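Take a look at this one; I'll ask things after.
In this view, the complex is presented without one of its protein chains, the others remaining in place.
Let's turn to chain A:
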């Protein structure tokens, strides 16, 4: 439109014809300064959350009165226990090297493991299944390995499970805490005191987790199936309840909009109903009568809306791909997905057509299964009873009304040919010599 106007009609003042400005979308028209337009558009028209490098910072030069040199100097690390001296480059300003510890020393953190004295052990920490020596060993390892129980369990001299080690460690710490505290209330906030370590529960949890991890694909599938079944049963129960309820109140004026459970594809809206209190509003409509019932509950509705609802209900059992195939078939037949003149009769016909197409697709699938079964059966036999006949199965999964050639062994050969998209295009299947039955039908003669 732009080019046309500029080139074709230069005399009109509309050199820049109006675009669809009117839709009140968020305007990313006015970009902020400082960023190029393309970069701004890349970010989706929004400003970045954090400021990127300030360009002024890049331009800054160090103050010219400072003299910077780089020197190869030794340094010590306070995190080390020995006095090893290593060397590195240091930025020296005006002859003064920087002060302070090695900058990475602060990252050397360690866990504080509680230490108990022998008397404390004798008083609070004795346990029938643990000797003092073992407990001491455990605590040593804990400190050495920063409470990484996986390693501790591995290194522990006598074979104890990780849960046992954890249990002992946490109970010792707990007892010590309680013992050392001046009053129980002080430490009641401490996590060790609040939540006791439960070894058996941990074992169970880990076992369940490993079971889930090691579940085979088959098991997963089975589980999913069972769940789906359960869901279907629950839903059909709900639907049955819903139909009952919709039948009853012929006298009530207010009734829930039960069909708005599905996403409505078109923006044609329905009537606003008076606010409703009780009755179930999230019913899945399982059969036609309930769709019809809910439509009748509305004081007024549009024919196109009614058709939508019926179509959705009819295709509720089909997956998304099937629905797409139905629509593709409709287009191949030359039918509009939404009828142009939606009168009652037209809508009824349209609905019936859709249902028939669904049946057709199901039958095709069934046929495919049967053939697959058939061919696998035949391959199972060691003797080939049909020598030399090629089993040619040409199938186009996506387009229904395109040449569909199937040949079995023997003499039967069935082929179906349908014309696609208007007059003048004839497509025929290659077929074996016997029983050639091509069929040509024009989609629409209008």
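The rule we apply is simple: a contact is a pair of C-beta atoms (placed from the backbone, for glycine too) under 8 Å apart; a residue touches a chain by one contact, two chains touch by 3 or more; residues count from 1.
What we mean here is this: contacts and distances are computed from a predicted model.
Student: When you check the chain that is not on display against UniProt, which of "serine C-palmitoyltransferase", "YEATS domain-containing protein", "Major facilitator superfamily (MFS) profile domain-containing protein" or "Queuine tRNA-ribosyltransferase accessory subunit 2" does it turn out to be?
Tutor: "YEATS domain-containing protein"
Student: State which residues belonging to chain A touch the missing partner chain.
Tutor: 1, 4, 8, 12-14, 17-18, 20-24, 246-247, 250-251, 267-273, 288-289, 292-293, 295-296, 298-304, 306, 330, 333-335, 339-346, 349-350, 352-353, 356-357, 359-360, 363-364, 366-367, 370-371, 373-374, 377-378, 380-381, 385, 400, 406, 408, 412, 414, 416, 418, 441, 443-446
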